[in-house]
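Note sheet for the following structure.
Heads up, one of the protein chains got dropped from this complex, but the rest are sitting where they should.
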Amino acid sequence: MMEQSRPLDALNKARNKKVIVELKGGKTYVGNLNAFDIHINVVLDNAEEHEAGALKRKLGTVFLRGDTIILISPAA
Amino acid sequence: MMEQSRPLDALNKARNKKVIVELKGGKTYVGNLNAFDIHINVVLDNAEEHEAGALKRKLGTVFLRGDTIILISPAA
Amino acid sequence: MMEQSRPLDALNKARNKKVIVELKGGKTYVGNLNAFDIHINVVLDNAEEHEAGALKRKLGTVFLRGDTIILISPAA
Amino acid sequence: MMEQSRPLDALNKARNKKVIVELKGGKTYVGNLNAFDIHINVVLDNAEEHEAGALKRKLGTVFLRGDTIILISPAA
Amino acid sequence: MMEQSRPLDALNKARNKKVIVELKGGKTYVGNLNAFDIHINVVLDNAEEHEAGALKRKLGTVFLRGDTIILISPAA
Amino acid sequence: MMEQSRPLDALNKARNKKVIVELKGGKTYVGNLNAFDIHINVVLDNAEEHEAGALKRKLGTVFLRGDTIILISPAA
Partner (left out) sequence: MMEQSRPLDALNKARNKKVIVELKGGKTYVGNLNAFDIHINVVLDNAEEHEAGALKRKLGTVFLRGDTIILISPAA
């Protein structure tokens, strides 16, 4: 029997890869997924903040608190 | 005596099938249910984001944080 | 001494019966109560979504996340 | 020394009596307090929904999720 | 060494005395503090509801759910 | 090796001193920090409520529920 995958497996596969993180307030961060935990606190490296599709600023490393996150997706 | 079903049984039956996931902010995601956990964190494959009934973008794999989710339903 | 009833007893009595579920955002779902848990996550079968009193769409089976639910009541 | 009363004692005294339950969204329910738990999930029998002081509808039995409740008071 | 006081000590001192309780939605309740617990669920006796500084109604006993409370202060 | 400081150490140092407490709704309280706990429930003595920079009222002792608090800072 194959073991069933869990949501954090998807984050684990995305580790050190470029991801998009969208927050409740409408902001989006794109960067390399450095770390995450069970609260879905996330650390991105080389992070860029985007708003309404446009680059707003470059942030380097950024810690995003899990409870403000809506979605995380590998960048295409 | 028949054992009574629990809410996560319904998600389990939908595993690897196409589901609709609606979020608090009004966005809808349609994709194959790859994984979920007790917080209702969800991972969809081949996910599409819909808003106001129209396809907004294709996301591939997407992790959706449970506390933003309103409903999950097998796609008709 | 009679044992005092608990809130989940009322949901248990409504199992497999038609209930109305109202969400924080104003949407209402009517369907057969298939399952619920202590978080008040709920699964309805043959669910219909109503808004402002009108049928909006038929959903079949729907999983509703507990923390968006305001009330559950047996359909008259 | 007299034992000090706890908040749930007040709900216990109101059991099977008519209470007013007010929710965060502005709705008010009046009915007989059938059950409650430590999350302040509440079940009312013979419940009526009031809004802006007027009777909106009769609901029979209604389960109200604790985290939407602001206050519970014995009906005068 | 003197033991340091904890927030609930202040509520304990106010027991059976007149307090003001302010809620997130802007409503204020004035009454005798009958009971409280660690969730800051509170029961007031002889409670009055005030809004915008004016008495809105008399409620007798009222149970106020902790998570809607902003502040509790002994009435001057 | 020096032990690393924790956030509650900063509150402990401010005990019995004048602090500013800002709430989510925009209100500010200034008073002597009498007590706090791990939920960041706070009790101030000789508290004043300020709004938009102006003194609104004097409250004496006030209990502020932790989950409405944004920041606590020693008064300059």
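Every chain is named by a letter (A, B, C, D, E and F) in the order it is written, and numbering of its residues begins at 1.
Please note the rule applied: a contact is a pair of C-beta atoms (placed from the backbone, for glycine too) under 8 Å apart; a residue touches a chain by one contact, two chains touch by 3 or more.
Keep in mind the model is a prediction, meaning the values are calculated, not measured.
**Student:** In the complete complex, the chain left out here touches which of the visible ones?
**Tutor:** Even though it is not drawn, that chain still touches A, F.
**Student:** Any idea which of A:Ser5, A:Thr28 or A:Asn41 touches the chain not displayed?
**Tutor:** For the chain that is not drawn, the touching residue is A:Asn41.
**Student:** Since one chain isn't shown, list which residues of chain A touch it in the complete complex.
**Tutor:** These residues of chain A touch the chain that is not shown: 15, 23, 25, 27, 29, 34-37, 41-43, 47, 59-65, 67-68.
**Student:** Hey, which chain F residues sit against the chain that's not shown?
**Tutor:** The missing chain touches chain F at positions 4-11, 24, 40, 66-67, 69-74, 76.
In this text, only the chains that are shown with their structure count from here on.
**Student:** Without chain D in the mix, what are the joined groups of chains?
**Tutor:** Ignoring chain D, components are A, B, C | E, F.
**Student:** On Cα atoms, by how many degrees is chain B rotated relative to chain F, nearest 5?
**Tutor:** Fitting chain B to chain F on C-alpha positions yields an angle of 155 degrees.
**Student:** Where chain C and chain D touch, do the two copies share over half of their residue numbers, giving same, or under half, giving different?
**Tutor:** Different: fewer than half of the residue numbers at the chain C-chain D interface appear in both copies.
**Student:** Based only on mean CA positions, could you tell me how far chain A sits from chain D in angstrom?
**Tutor:** Between these chains, centre-to-centre, one finds 42 Å.
**Student:** Which integer distance in Å separates the CA centroid of chain B from that of chain D?
**Tutor:** Their C-alpha centroids are separated by 33 Å.
**Student:** Identify all positions of chain F at which a residue touches two or more other chains, and write them in rising order.
**Tutor:** none
**Student:** If you connect every pair of chains that touch, what shape comes out? Choose line, ring, star, complete or other.
**Tutor:** Graph shape here is a line: each chain touches the next, no loop.
**Student:** Looking at the whole structure, which two-chain pairs count as touching?
**Tutor:** So the chains that touch one another pair up as A-B, B-C, C-D, D-E, E-F.
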